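Left out: one protein chain. Kept in place: all the others.
Labels for the chains are A and B, by order of writing; each one numbers its residues from 1.
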Amino acid sequence: MGVIKKLPVYTEHIPGGALVTTSVNSVLTLAQAKSLWYLLFGTACCAIELMATGASRYDFDRLGMIFRASPRQADIMLVAGTITHKMAPRVKRIYDQMAQPRYVLAMGGCAIGGGPFYYDSYSVLKGVDKIIPVDVFVPGCPPRPEALLQGCLEVGKKIRTLKIDEWS
Amino acid sequence: MTKAELTAHITAGFTGRVQVLENNQPEPYFIVNPDDLVAFARYLHDDPALQMTFLMNLAGVDTGERFEVVYSVCSYQLKHRLLFKIQMPRDNAEFDTVMQVWPAANWYEREVWELFGMTVRNHPNLTRFLLADDWNEGFPMRKGWTGTDFIPLPDRG
Partner (left out) sequence: MMELAPIFTWIHDLLLSLGLGPTWTDLISQIGLAVLVFSLLCIVALFLVWWERKISAHIQQRYGPMMTGWHGVFQTIMDALKLIQKEDIVPAVADRQVFFWAPVIVFTCAFAAYIVIPFGKGLIVSDLNIGILYIIAITTFTIIGLLMAGWGSNNKYALLGGMRSAAQAVSYEVPLVLSIMGVVMVTGSMSMNDIVAAQSGWAGFRWNVIFQPLGFVIYVIAATAEANRTPFDLPEAEQELVAGFNIEYSGMKFAMFFLAEFVNMFTVSAIATTVFLGGWNGPFLPSWIWFLGKTLAMVFLFMLFRWTFPRLRVDQLMEFAWKVLLPLAFVNIIYVGVMSLWLKW
């Protein structure tokens, strides 16, 4: 019974009983949020912070996130680094190859809106959300690992609010 | 060799065709004619007192009135370095490749061609490789260039 009392989010307590009911949607979205496998996609300095976040001190695996190199097996693409006009079609192509449901986290200033290269740059794409839909933006240049971990948790929170027919 | 010795040696060895630019840096700075470029490069590379076998940098410059290409070379053996440049008019910028002297110049010259539009004679592979595949907006490093995704810094005061 104690366990049931600790699960308020997605249970309805049947009065007088120890039955736990939940909706399929909330279980499925919970599973997605707790097991986001991220695609190794680092282009620039933010990639170094991504690697640092995946390493021992700040650990991605605590959140259940392991890295997969193939886009077909990844759930979330952490766009870490500057995206140039030359790289942009490849980013779109990799995003298209990901299996749905898929999510994108734009990490660092360059992926959000060009970052320090917003002015006077002929080659930098000013924000990766010009080519792919982004779910969470994590600002910073580069963002600290704690910020990136918070960003991933925010993606989890966003996923828990989705309904099955809203996945894209 | 020190800066003064280098200056003296080169002005003696390449008389009349090289000018010295005064500067406050530890390296001497020369100006050469674009026609003498390959000869000068070979002289720098082969002369036993100079032995400049390492091309450190090759950069294009747009000063607004003319194009320049700046070469920065150094010697591992004798541990000295210098800079030299060539100047060309903006509307007809052509220069020879120095690849036969320093093979490293390959990609630098391609970059200069791609971003400025200066033609490089005798280059084996003058193709685009830095800009996007479907780039059709001109030469971005020229002064006064603007493009579709270019946002200039607003206040230059």
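Heads up, the rule we're going with is that a residue touches a chain if its C-beta (ideal position, glycine included) is under 8 Å from a C-beta of that chain, and two chains touch if they have at least 3 such contacts.
What you see is a predicted model; the values in this text were computed from it and never measured.
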| item | value |
| --- | --- |
| Among shown chains, those touching the left-out chain | A |
| Absent chain, residues of subunit A that touch it | 27-28, 30-32, 34-35, 55-57, 59, 61-64, 66-70, 72-73, 75, 97, 99-101 |
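Simple rule for what comes next: only the chains that are shown with their structure count from here on.
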| item | value |
| --- | --- |
| Interchain centroid distance [CA atoms averaged], subunit A/subunit B, Å | 45 |
| Subunit B to subunit A touching residues, read off their complex | 130-133, 135, 137, 140-141, 145, 147, 149-154 |
| Residues of subunit A touching subunit B in the complex | 84-86, 88-89, 118-123, 125-126 |
